[in-house]
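What follows is an incomplete set of chains from the complex, kept in their original frame.
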Amino acid sequence: MIQIGIVGGTGYTGVELLRLLAQHPKVQIRTITSRQESGNRVSNIFPNLRTHAALSALSFCAPEDAPLAECDVVFFATPHGVAMKETPKLVESGVKIIDLAADFRLRDPAQFEEWYKMPHACPELLAESVYGLPELARDEIAQARIVGNPGCYPTAVQLGFFPLLKAGVVDVSMLIADCKSGVSGAGRKGELSLIHPEISDNFSAYGVGGHRHHPEIEQGLSAMAGKAVGLTFTPHLVPMIRGIFATLYAKLTDDRADVQAIFENCYAKEPFVDVLPEGRLPETRSVRASNTIRLSVMRRGAVVTVLVVEDNLVKGAAGQAVQNMNLMFGFEETTGLTALPIVP
Amino acid sequence: MIQIGIVGGTGYTGVELLRLLAQHPKVQIRTITSRQESGNRVSNIFPNLRTHAALSALSFCAPEDAPLAECDVVFFATPHGVAMKETPKLVESGVKIIDLAADFRLRDPAQFEEWYKMPHACPELLAESVYGLPELARDEIAQARIVGNPGCYPTAVQLGFFPLLKAGVVDVSMLIADCKSGVSGAGRKGELSLIHPEISDNFSAYGVGGHRHHPEIEQGLSAMAGKAVGLTFTPHLVPMIRGIFATLYAKLTDDRADVQAIFENCYAKEPFVDVLPEGRLPETRSVRASNTIRLSVMRRGAVVTVLVVEDNLVKGAAGQAVQNMNLMFGFEETTGLTALPIVP
Amino acid sequence: MIQIGIVGGTGYTGVELLRLLAQHPKVQIRTITSRQESGNRVSNIFPNLRTHAALSALSFCAPEDAPLAECDVVFFATPHGVAMKETPKLVESGVKIIDLAADFRLRDPAQFEEWYKMPHACPELLAESVYGLPELARDEIAQARIVGNPGCYPTAVQLGFFPLLKAGVVDVSMLIADCKSGVSGAGRKGELSLIHPEISDNFSAYGVGGHRHHPEIEQGLSAMAGKAVGLTFTPHLVPMIRGIFATLYAKLTDDRADVQAIFENCYAKEPFVDVLPEGRLPETRSVRASNTIRLSVMRRGAVVTVLVVEDNLVKGAAGQAVQNMNLMFGFEETTGLTALPIVP
């Protein structure tokens, strides 16, 4: 049993981490922090955890009092900028770090500063850290001390474009990612724009001028393509709780490409990537509360369209973090992540 | 054309008032105030109003700059406690007042202070003011200078119990009001408990320990019964935008009472109360965006059950306010309130 | 007052037509047909219409008994293939026809047969008929005896691409329309795939292999471009009742094009098309229950993105049909269509 610390456990990724880790056979939650809820029982904030023996007794701890240095791994489910400040001394104590925020996602500290409006606190550790997309960097993650867990959109879009870019069959100068997200992706916070009467029975686009996931996706796609790509990324908000649906468009450059075979071959051995048979289309609920990413691909004329679904809180956040932890500690990659999706 | 002022126009009752008054043939919106949005166009906050000639040019005005004293009537769509401070000098200027908050609902200033945690600012005007439930006090409203517009739950519950209490056929010591409300009833504010992922696909009770509408309902029912009633009131939150559904239970004391006839006779002439034929049940969307209250009644053994639906923002707030205005200014009572409900 | 007939009034476009026409000052609903509901009161099926004096007394009539030939105009809110059979004899009787289904949308009878799996019943009347998109064919509609009312997606996509194609500033060989629709667009029918637990908290794509709106959109865009366009059209289903959101992508061919100005100039005089200021993004609820189409346009690199919202039952169906009727009978184009959108 490895010892787990969670910093910032009151958000949606925090409670999802709790849910997954509480049911993971190889870990023990040692401490969970929250300044605001310090001393309060976790199950007071999240009554769904009341009936779990271990969790029902767990209380939030003030960050300064938490025995983080005694943990084997610490998850940061905090706002951007927190993890990079705490990481140096924890790493020095031999603690491994998985950051669910953006501190260890962008490779270039200057780009981090541009998009997150703060200088990076530990560029040398950023250089060492690994971007935690297991399907692309399984071995590096297994060796890493610090993992930057990918954003929800970047996970879906990168895994959706990857087979095409790897095969080199599309025009990378005009890649289009039309993405739709459930509202939990915006976090657990009291903002007017997120209240039910503003969201329900409504559909909108947002952040079109520049979403922070744009450089993260571009970084990944450019690495796959071996050159700078041209990406158009449009996020939309769907009146649903969980789920991301990414509709990706690219122009084929190789008219003979068998896109279905390209996808099936690329992901044949991946436990969490499910390529649908030709003609089947995915829906977000088919992965609800699970770590699976499901996709389909089709050609229409010269345009290839990829449809990708994931649960933004699982494969797009907490589940992928657990998958990364499994790799970092030599557990079977799927440990604790095999619960079936909830339908309906 | 009478001149209208709206104080506090950025909430849901405010924008609903705007929508209704903009389409009312006998009024002109002279001014609308908001401290926070002062100078900002109304249509910047509510883009649905962009294409309306008059509204698209209207801007929010700081309260102190608004020509309220030059209006014929001022609507307060503000938090509790604002209207009672502004009312004395406006009434002195000859302006009529319709308060959509609670300042002029409870007849007893002590009870107001108990429930709203502030002393009443003008008890002498409270004494003069009229509780604006047209179906019960049409003539008094027509003569009033100040109208306290009823709360959303109190409108549904009072109109639902009224025929039974008037006919004297139920045991008033145990009246039960199991009420369900759409989320817009909680107002347009950024609270964590109201965000979409907390509300959607969920159903909860709230305020069971003591909701401010409880004394308001009790006051009305006791007046109808001619004595103190025993009321159990349970509000619940429904994952929908608009609508109140009240399920009312009482024990019949007169076994021969024809409850269907009692309701049909009681509301035969009411333009906004629709008693369904026996065996038909109401649903909230059947009154969506309209001022109609629709209800059905049935006996099961000794228990009479009344089902009531209303749109909490219209008959439960802005629409009833316009209905009151029509009475106060001698307009046809239904003026500006005849638009059909939106289904689906 | 012109006399109106509605054939097939039990679907969502039917009840929306009823709602709009009942509040239209220049028309009288003479008859409404439904084989299944023959003899039943309209307000029994749609209780929201109970309180309307004229509608509450209206009953469905069997098609063969309906005095359609005595009407000035007949609306067909029927499945595809009904209107084209009834139209010849009605037109001969001097009745004008507005078909809300697809019988008079595709100019080429062969294409109609290919997509709708039935031969066209009156190709000569198809040749005479006018495609009812007022912003593109106002004068022809005013003269028409038969109008094919556009589909919901085609209205949004065509009005979204029109300014760019008219200005000739995009590569028409790769136009992408990523569209999202509320569920009412699928019609009022008891299908398993449409029930609430299948739709709610879920997002899916559908009809990707070939949606019937594809040739209709392509026909319109090709006419605008003066040559065959390459269109990729992906419809998605959103867990909301009303609304279409179309996200359109095209590659700019003219680097100096001021797309904002192109849109503003193109639609400056249109009463139902609202171009948002630069930087503002539309949302579907901002047009809920109204005939307005609202859009924004932006450049990101060489890609121009257009965001379009409409209410699929109003501008995408019944509202546009009334707009066409207004043109055909010389009424002010906006008559009966000025009600403000319902928000929240």
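Per-chain numbering from 1; labels A, B and C assigned in written order.
Here is the rule we use: a contact is a pair of C-beta atoms (placed from the backbone, for glycine too) under 8 Å apart; a residue touches a chain by one contact, two chains touch by 3 or more.
Worth saying up front: this structure is predicted, and the values here are computed from it rather than measured.
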item	value
Number of copies constituting the complete assembly, 3 shown	4
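To be clear about the criterion, only the chains that are shown with their structure count from here on.
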item	value
Central chain of the complex, centres being mean CA coordinates	C
Same-residue or different-residue interface between chain A and chain B, half as cut-off	same
Chain A and chain B: spacing of chain centres that average the CA atoms, whole Å	45
Shared interface positions of chain B, touching two or more other chains	12, 184, 188, 200-201, 241
Interfacial residue positions of chain B with respect to chain C in the complex	12, 15, 19, 22-23, 46-52, 55, 184, 188, 200-201, 241-242, 271-272, 274, 276, 280, 282-283, 285-290, 292, 294, 338-344
Residue numbers on chain B that touch chain A, as the complex places them	12, 182-184, 188-201, 239-241
Contact set on chain A toward chain C in their complex	174, 176, 178, 180, 182, 197-198, 200-206, 208-209, 230, 232, 234, 236, 238-243, 245, 247, 249, 251, 279, 281-285, 288, 298, 300-303, 305, 307, 309, 344
